[in-house]
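The structure under discussion appears below in the form of structure tokens.
Note that one protein chain of the assembly has been removed; the remaining protein chains are unaltered in position.
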Amino acid sequence: DTLDTIKQRKKVLIAVDIGAPPYGFLDSDAKQAGSDVEAARMLAKDLGVELEIVPVSGPNRVPFLLSKKADLVMASFSITDERKKVIDFSEPYGVVPIVVAGPKAATLKSFADLSGKNVAVTRGTTSDQELSRGIKEVSGVTVVRYEDDATTNTAVATGQQDYMAAAPSVVPAVKKANPARDIDIKFVMKSFPYGVGLRKDDAALKSWVDGWVKTNLKNGKFNEIYKRHFGMSLPEEMLK
Amino acid sequence: MDGISISQVGFIFKGAGWTLVLSAMGFLGGALVGLPLAMARSRGGAVLRAVTGAYVQLVQGIPLPVIMFLCYFGISIAGFDVPSLVAAGIAMTAYSSAYLGEIWKGCIQAVSRTQWEAAECLALRPAQRLAYVILPQAARIAIAPTVGFLVQIVKNSSYAVVIGFFDLTYSSRVVNNSTFKPFLVFTLAALIYFAICYPLSSLSYRLEKRMARR
Amino acid sequence: MDEIVRFDKVCKSYGDVQILKGVSFTVGRGQVVALIGRSGSGKTTALRCINGLETIQGGELHVCGRAMHAGSVDLMDLRKEVGIVFQSYNLFPHLTVLQNITLAPRKVKGVPRKEAEDLAMEVLQKVGLHERAAYYPEQLSGGQQQRAAIARSLAMQPKLMLFDEVTSALDPELTGEVLKVIEGLANDGMTMVLVTHEMAFARSVADQIMFMHQGIVWECGSGDLLGQPATPELQQFVGSGL
Amino acid sequence: MDEIVRFDKVCKSYGDVQILKGVSFTVGRGQVVALIGRSGSGKTTALRCINGLETIQGGELHVCGRAMHAGSVDLMDLRKEVGIVFQSYNLFPHLTVLQNITLAPRKVKGVPRKEAEDLAMEVLQKVGLHERAAYYPEQLSGGQQQRAAIARSLAMQPKLMLFDEVTSALDPELTGEVLKVIEGLANDGMTMVLVTHEMAFARSVADQIMFMHQGIVWECGSGDLLGQPATPELQQFVGSGL
Partner (left out) sequence: MNYDFDFSFLSTHWRELVDGMLLTLRLSVATIVFGFLLGVALAVVRTQGSPLGRKLVSGYVDLIRNTPLVIQAFWLFFGLAALQIRVPAMAAAIIALTINVSAYTTEIVRAGIESIPRGQLEAASCLGMSRWKVLRLVILPQAVERMYPALISQFVLMMLATSIMSQISTEELTASGYAIQSQTFRGFEIYLVIAVLYLVLSWLLRISMAGFAAVVFTRRRRLKTPL
């Protein structure tokens, strides 16, 4: 079992996307920072082992886990049915609504209004999946897929693209990078709780992580991290 | 610097260090595998030549990023637990051995047949012929193209970005992702690569000129 | 008289083309045999068979007491006793003359460096090149390179020396230098087989002259042979060759 | 008599080394002038000055009515009237003989393809190569290549032809072929300047022979010049050259 392995080697390998602010990024001291990084640190401490962060990007989170290059994935890993077929998730420890954003002036209320437009999205993320699902019936939408969140953000911030599908947390970052581009949230596609990704049949580890998540939701530690990075609180029902 | 902190620049330079380590691994590994490969390709029996030829065709027909993926995930699927540095090193070795093998094969073949015969007629054993007569001559021809290929190794180690190895390219990408300063970050990265590669390629060019004059 | 080389109806083909069609002759200890004949008549091929650079397909060939046709000869061992010098010198360009000469004695026979170098200087003296020991081949004239190549073979102290048109890449002046060296070896009693186009030289230095034609020894005899050819073929060859 | 070429105290240097030190001679319409002289005496250089491959540093040089020394000559235009053939043929290896010949007429003069090809066949006939029109240069012997090169120049219908040792890369048999072609041109009345080492040929074909020595025209005269050299220099040259 992975839990034993972790304890034996006295080190846990957690996959985090450090190119995805505010979940993971480099601060001005070039130290890894972000909500997932902090959560991972907390997990390692509570487990009483050393932490090794394995940097991943959206598309290769699952292969990293399956090929045992990581014990756990904490990389804004939304819980979806497709993913559940291949891996397990812990109880959710955060939630990410995914939205479509665009220039303030544009009127954009639903997928149908995207007709004839280019939309930037990070490849292989839930935003990608939801966007693809939502525009199936809409003609003339071009989805432009980038390799990681930061590239997507850069593309919008620098003016490569006008529209993006992403988590709302990135919108301020884009604005900050280029104030001239007045990007606003247009509509919410869906809200996804995200959890810790585990390999299937890792029962012992899963039950430990589930317990750990519950405890820290109750004692408010997760909410504290979340508030610091997202400027809002976790939904009430999660904190119970 | 505007928008990037000193530590972040330092982070990029640390990535440059890893690029050098990765390149050195790729070169050493490539040389260790490439030399026997070159000998098999130039002097081996029909079967050995066919097998090694197939290996070269295979590696030279697949993009390095895809080789990186296959090594990275393949090794762990095979049940070994290796850090990404090792996986990238193995991929670089596969890549550079195929190219170095071909370069060196050409150099060995450039030593004329009559040298083999002369050595043979002096009763030197096959290994001695190679060691004392052929390889020293081939090595002289090989220096310039080998140094030239080193540049390719350094540059192509940047493909390790696809498996998230913290080389110069991935480091600058992460810094860009955290700072949104693409122009600055990638110009800096390009300059560092240039500073590493340019001396090598002009050295290779000069050596080539000198060889041509002989 | 000992026989060093005995060709007995030796046949040799490349693919379908038969080059040697039953060559027979012998070389006794201390004898000098010259092979002459038109280009393509198989002289080089015959010479290369002697030290095993080519395998033969028919007949018998004995060299230094070894049955070459049997196919089980230790060639490395044979070549310690048989030296060969080519038209194109084939010196090792990355080594000095001295290193060229000491390489085989040291690595093959295990002679210690010092001793090998003394021996090398001795043979260099013999070919008149002792002052060029530290030079690289490219620093020497063609004639000097050829003499160095001869010295390299001599340093293995062979029982038999083979020479394949060793002067044909040289101009007349340099040719003279090299022929003098070979003449000296003949006087020292070295057994030699030489392929040459220098008729006058063959006549003066060889005990036996073999005229090869169409893959066999067409005529043979002492140096006088050239003066009184018995066959029209040799007559024609001598007429054009001299 | 029209003057096609007039050298008047022409000087030419490469860097510090003066090669032509005041060369003077004229070539009239329909004349054949042969330049002879020792290697390095400046014959090739003089020839190259005529069609502007080299610029001159002193004196006057008129070619087909143009003042070459003035430096404002339209070389493209001049070269439509002056053909040159080199020792090393310089055929274009990627084109057939016919394409080699039609290239310049079509691309420089704008002659339509069909017409250019007819003309090409005509000049090929003249040099005896019409059966080789579709061959590539590498498929031809040296003599054939040289004749093709002559045909290529002729197809531009020049007023003046220059030949620089066009036979010295050829063996005697092939040399004959080429010289016959040049003789034919002379009989047709073509104006020609030829650098040659074939004294007998120069004598028979040239109206004027210029002996160049130390950068000037040392002696000149009709073919008989070679029989009765006036200066010891020419005497020596003729003695060694014939």
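For this structure, a couple of remarks:
We just call them A, B, C and D in the order they show up, numbering each chain from 1.
Basically, contacts are C-beta pairs under 8 Å (C-beta built on N, C-alpha and C of every residue); 3 or more make two chains touch, one makes a residue touch a chain.
What you see is a predicted model, and the numbers here were worked out from it, not measured in a lab.
Of the chains on view, those touched by the hidden chain across the whole complex are A, B, D. Of the candidate positions D:Ile19, D:Ala104 or D:Ile150, contact with the unshown chain belongs to D:Ala104. Across A:Phe25, A:Tyr146, A:Trp212 or A:Tyr226, the single residue that touches the chain missing here is A:Tyr146.
In the complete complex, the hidden chain is touched by one of A:Gln32, A:Ser90, A:Thr154 or A:Ser169, namely A:Thr154. For chain A, the residues in touch with the chain missing from this view are 58-60, 62-63, 66-67, 82-83, 86-87, 123-124, 128, 144-147, 151, 154-155, 158-160.
Residues of chain D in touch with the missing chain: 51, 53, 75-77, 79-80, 82-84, 86, 88, 90-96, 103-104, 107-109, 136, 138-139, 149, 152-153, 156.
Contact residues of chain B toward the unshown chain are 58, 60-67, 69-70, 73-74, 77-79, 151, 155-156, 158-159, 161-162, 169, 172-173, 176, 182-183, 186-187, 189-190, 193-194, 197-198, 201.
Keep this in mind: only the chains that are shown with their structure count from here on.
Annotation: 82 Å between the Cα-based centres of chain A and chain D. Centroid to centroid, with C-alpha atoms defining each point, chain A and chain B lie 37 Å apart.
Looking at chain B, no residue sits in touch with two or more other chains. Residues of chain A that touch chain B in their complex: 18-21, 25-31, 54-57, 60, 63, 67-69, 148-151, 153-154, 157-158, 173, 176-178. Those residues of chain C that touch chain B in the complex are listed here as 51, 53, 75-77, 79-80, 83-84, 86, 88, 90-95, 103-104, 107-108, 152-153, 156.
Of all residues in chain B, those touching chain C in their complex are 114-115, 117-125, 128, 132-133, 136-137, 140.
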